[in-house]
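Have a look at this one.
Omission of a single protein chain aside, the complex is shown with its protein chains in their original locations.
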């Protein structure tokens, strides 16, 4: 069984041992669940006191952590305790099995598809005509890649991903299972006999280093493209409608929904279950807090909450006043009585 | 490269040229992104001034658009500029590749399934016993069609759709990738040892001209049927629970959820992320605005907002008052002081 000493861990993470170099662990756990033979870590200030009460023999702590460990424990100070913990965790995890280069014989691959020889195409996958898959990219079992789609190098599409025709995908793009890229946008024209479908003849472009979670939907554009730029990270069950543009390094958390033609800047955060109405612009660096509903343009760097969304400070002030409403109503009643009393007094006997 | 003149475009869309007939374009774009060689269109009043500032040489405009184009530009007045734009856009889009009639050899199709010879069954699809697929219907790669399901003519099921047993599907029904039709309703009976599952022995019926987006879930009925009527359009990631009935030509926008046994009328709009509680009735023509939560019956034609949902006008009035709460609280404080002053004055020296 793998064992690592405090000294070895400090070398791996580039940290400093506080306590004995020779103390050792053979596993990892959170502060609350750790046993004596475990390494743990402090990254959220909320858990600062849990470092002392934890059974973990060794704990990765931030540089400003000043408590002294007991004799039988050690800290390792490091500049990013969470990232350092991941480095050690990887040592204890079973090694991932990387799918080999080549095509599984059960995959159905068009003769006109260009699959790089180092790429992997999994069992029961379907690759249509004129698809291009780049170097070292992995298309797992059950994936569907529609005609004329291109994917660059180092991509990974987990099992049962659906990518419709003419999608453009850059390098190092990760797409998780169940996700659908390039489904038709939701658009209709009123018609005497119900509604006519507006053809959705654009496509989806996904740039480099994007990661998209499981069971996400990204609609193709009505025309032109739906565009997800470099470094965007999208969590599970998110909706991205047609013609949306998402700027570099933006984060979209689970179950958020972005309506058609919305333009989102760089470095934006949309938290869980947020909704953005159609044709809205969100400025660079803005943060939309969980469950907020945004129907108007948002300026760069703004932080909004609520439905309809307002500045975070305003939201909390509003919320505080709402919680004081019974008290305000009581005060009004008291004032009414007092005024009546004053009137009576002035009317005099 | 295809080029179209103003005159040619006017003929295609049945519109009138304002400006020179001979001006030509070779592509399409939105007003904001268009270059000189592009056609664009105005459909949202919000962008009216963008027609003049746009570089688009030709713009499709509504009949009441009265600005005069410069010499090197032209408008085409038409009754529905958005629909007209789609007509021209289709000319510039690469032609769609329609899957051919017949069964891909990798598809697993029960001998008792009745597949019309003009229908297409894609690679790695699975068709169970006693399924019927009608004329010109397309079942794409990786789809699953459960036993005794029937689908009419002209349907299209995009890749990786799952349709469980005994579903009834009409004509011209479109279902997008990742969607699940006929999963079990969510129902349990409390039991000393946890909860017993209530068998979900009904099915799902989907009538003609329905379109259902990607990664939607439509549960089968506990008994009888979950019923989606003619012309209903459902966007991505929507939940339709067991025994729900959705009336003709109703729209359900992305991430909305409809609980069990809800009855929705005709021509209703449920906007994005709306939630409807169980056993509620929504009258014909009602509109539920984005993110609203509805727990009571809604009358025909009503427009509701908020959680809990109230009439739209009431919602905005409430919201305005909530935003004025700090000011109201201040006024109360002022009144208290003034009354104290009056009392002091009356108490006299």
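A and B label the chains in the order they appear, each numbered from 1.
Just so we're on the same page, a residue touches a chain if its C-beta (ideal position, glycine included) is under 8 Å from a C-beta of that chain, and two chains touch if they have at least 3 such contacts.
Every value quoted in this text rests on a predicted model; they were computed, and no experiment measured them.
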{"item": "Listed residues B:138, B:241 or B:269, member touching the removed chain", "value": "B:241"}
{"item": "Hidden partner chain, touching residue among B:27, B:142 or B:283", "value": "B:142"}
{"item": "Per the touch definition above, residue among A:33, A:114 or A:296 touching the missing chain", "value": "A:33"}
{"item": "Contacts of subunit B with the absent chain, listed as residue ranges", "value": "106, 108, 124-126, 129, 142, 144, 146-148, 160, 162, 164-166, 178-180, 183-184, 186, 188-189, 194-199, 201-202, 215-217, 219, 222-224, 237, 239, 241, 255, 257, 259, 273, 275, 277, 279, 293, 295, 307-308, 310, 314, 317-318, 321-322, 324-325, 328, 331-332, 335, 338-339, 342, 345-346"}
{"item": "In subunit A, positions touching the absent partner", "value": "28-30, 33, 44, 46, 80, 82-83, 86, 89-90, 92-94, 96-97, 104, 106, 122-124, 140-142, 158-160, 174, 176-178, 209, 211, 213-215, 230-231, 233, 235-237, 248-249, 251, 253-255, 272-273, 290-291, 306-307, 319, 322-323, 325-326, 328-329, 332, 335-336, 339, 342-343, 346"}
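Basically, only the chains that are shown with their structure count from here on.
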{"item": "Chain centre separation in whole Å, for subunit B relative to subunit A (CA means)", "value": "25"}
